[in-house]
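Down below is the structure, laid out as structure tokens.
Missing here is one protein chain; the remaining ones are kept as they sit in the complex.
For chain A:
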Amino acid sequence: MQQIINFLIRYKNTLLFLLLLTIALFFTIQSHQYHKSKFINSTNFISGGIYTKLNAIDKYFYLEKENNLLLKENKLLREQVASFKYMQDTMINDSVNKNYPYHYITAKVIRNQYNKIDNFILINKGDKHKVNSDLGVITSKGIVGIIEKSSTNYARIISILNTNLSISAQLKKTEHFGSLLWDGKSPNTLQLQDIPRMAPVKVGDTIVTSGKSFIFPKGIPIGVISDYKLDQNDNYGTINVHLFNDMTSLSYVYVIKNNNKEELSNFLQEDE
């Protein structure tokens, strides 16, 4: 007994080191697994508050750029309204389109990451604004990521620049779909995998979301094919996709809420 106590006293620093190291590694391993609840994250009031304050100063430097972006988006939306009006005038009133299930919540990015291997983005909307986990996030140009965790005032997005995330995507022209992943290298390029080999792939083709996961509606733009490699051995190839979105400068984003999501997932469960 005496010896055990002596041992503990003698190596107390090493034991404390090993204990704390185990805790730190536990947090680390947990952070490498997608969708585990975490104890240490930036949605709390200290870091969230500091990032909000910082962003309040920082945003003035990007006002002009942001204005230009909004102008462009306004133009696009006006064009769409015009064509929609035209369609309404010319077509029979279609009851299918009445209940469009998606609606959008605007949010502001207060902290953006893109240089690590698993990146997260913090936005200033949370449970209070009905922003919960598993909602898709986009900008006017393309997709950004999926909300992973939310607190009262903030939510954390798992960015598409995160090796743990995969999103269902398809060729705009032909409906061949695969999964979109990131290899951790360039913040402008994502990899589209599992596209069948018979799919007619060309450099410059547009990639859009496939709408198969109900998180993103179908047809949200993602990027264009920059180059591709077809594997001789198996039937699938890997395609590099150049993003429309500049992930290194995000400011306002839209959170997409799907009102029919519960209904749809209940259907799928019944199926299985």
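The rule is simple: a residue touches a chain if its C-beta (ideal position, glycine included) is under 8 Å from a C-beta of that chain, and two chains touch if they have at least 3 such contacts; residues count from 1.
Here is the rule we go by: contacts and distances are computed from a predicted model.
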{"item": "Identity of the absent chain, which is to be given by its UniProt protein name, from \"Xanthine dehydrogenase family protein subunit M\", \"Rod shape-determining protein MreD\", \"Protoheme IX farnesyltransferase\" or \"Branched-chain amino acid ABC transporter permease\"", "value": "\"Rod shape-determining protein MreD\""}
{"item": "Touch with the omitted chain, as defined above, among A:Leu8, A:Leu25 or A:Val203", "value": "A:Leu25"}
{"item": "Chain A residues touching the omitted chain (full complex)", "value": "12-14, 16-17, 20-21, 23-32, 38, 40-42, 44, 46-47, 50-51, 54, 113, 115-118, 120, 122, 156, 184"}
